[in-house]
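One protein chain omitted, others in place.
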């Protein structure tokens, strides 16, 4: 069902299958994420069926990661404690073979953040998720197909470039997911929560391209369903959580625009 | 109305009376709680009629606690500042005779957290709220009726074991509250907010068993009302705040399942 060679044609079915596994197995996802995103990220993970934990204390983050199924490292809050916790968490994820996702938020806005993100990107994240400005700052290249493939090859992982159309590359191919809604840009932490969902899918799906594309497709389709029910960004943030919780194969099939 | 000897038979009425006092007197509840739970916890307290404060700065937490009517210490974010703040806050609550609630979140997931929680549990919290895994880690015992009563006796306080059925013991008796909805487990910080509500009730009700059972019953019944109106965990988190705000004696009487 989820053999990567059949993506993108059956990405809706692959996504439905991966969501089912998240709902059935309730993977633990440890998130080192920014203070603004923590609450919404935890609720998105819970709605999907995953179990979030969020500690950033260096004394104990290693134990949490050791008992988790996947890790998210988001640089949105760039304090000393989170930097130390990130180092420890990534080392532990490496030891236990757990996949981890790097989300270098706002790496284009401050030089210390760029430098730190570059050291993390070199430590083999399973997936790097970022927008075009962040891609340019982190990889010193315009985010075209060639650069996406090169970066995915260099990091030996998947690169997910999010925007009006999401693009996902494993170094060989570039998938495009043209779903979503502009209201997703009017609610804070949408991208951060989407990256956490990538980690949840990686916890149950070894094919990293499939897991990443599934998470982005699921969240973008949930956004479309939510937009159809919302009056503005306040109700949209509520509705997208409900839509993700109730997302089914039929809705994914009807809405997926993947090439 | 709220004499403990008549609980559980009249817990719905006792709860309605305690909620009325919270709404009328607007007790101040100082919360040292985790970063994920702060926002939702503040909104649950405000919906109930209490006034939250949330500073964790060691320089000023003592002054906040001195002017508060009850204190919550939640270990969900286990950083140095919050540990220092907890020590100061608990000492001040002891000096001023203010009740405090210990919520040892995830104490089963990391050894430093367990060790710290044990020192706090020995400092006479009015109430310890935790789930079964946290109970086992903190008290080295399976959470049966005998262990609940023993722990309540040892800490000279009330133990609230939350789960599908909540259990509350003062060392002599064990009350069971079989209300609530599975969606409460699909929204982050529900337990944390429930523990804050216990603190709000302790601020207006000296009988700690009654105050604790009232808070848990009110929140669980609000959860049932919310589940009847919600499409998923996103809307559920909104509806439970509205339901708590509007909760009345008739709804409590109609729904309470207490033994």
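Annotations for the structure displayed:
By written order: A and B. Residues from 1 in each chain.
As a convention for this text, a residue touches a chain if its C-beta (ideal position, glycine included) is under 8 Å from a C-beta of that chain, and two chains touch if they have at least 3 such contacts.
In this text, all values refer to a predicted model and were calculated from it rather than measured experimentally.
Interface note for the absent chain: among A:30, A:92, A:113 or A:129, the touching residue is A:113. Residue B:39 is the one among B:21, B:39, B:176 or B:257 that touches the chain missing from this view. Per the touch definition above, the residue from B:54, B:75 or B:121 contacting the chain not shown is B:54. On the side of subunit A, the interface with the absent chain consists of residues 34-37, 39-40, 76-80, 106, 109-113, 185-189, 230-235, 237-238, using the contact rule stated above. In the full complex, subunit B makes contact with the omitted chain through residues 35, 38-39, 42-43, 46-47, 52-57, 59-60, 63-64, 67, 81, 237-246.
What we mean here is this: only the chains that are shown with their structure count from here on.
Centre-to-centre spacing of subunit A and subunit B amounts to 34 Å, using the average Cα coordinate of each chain.
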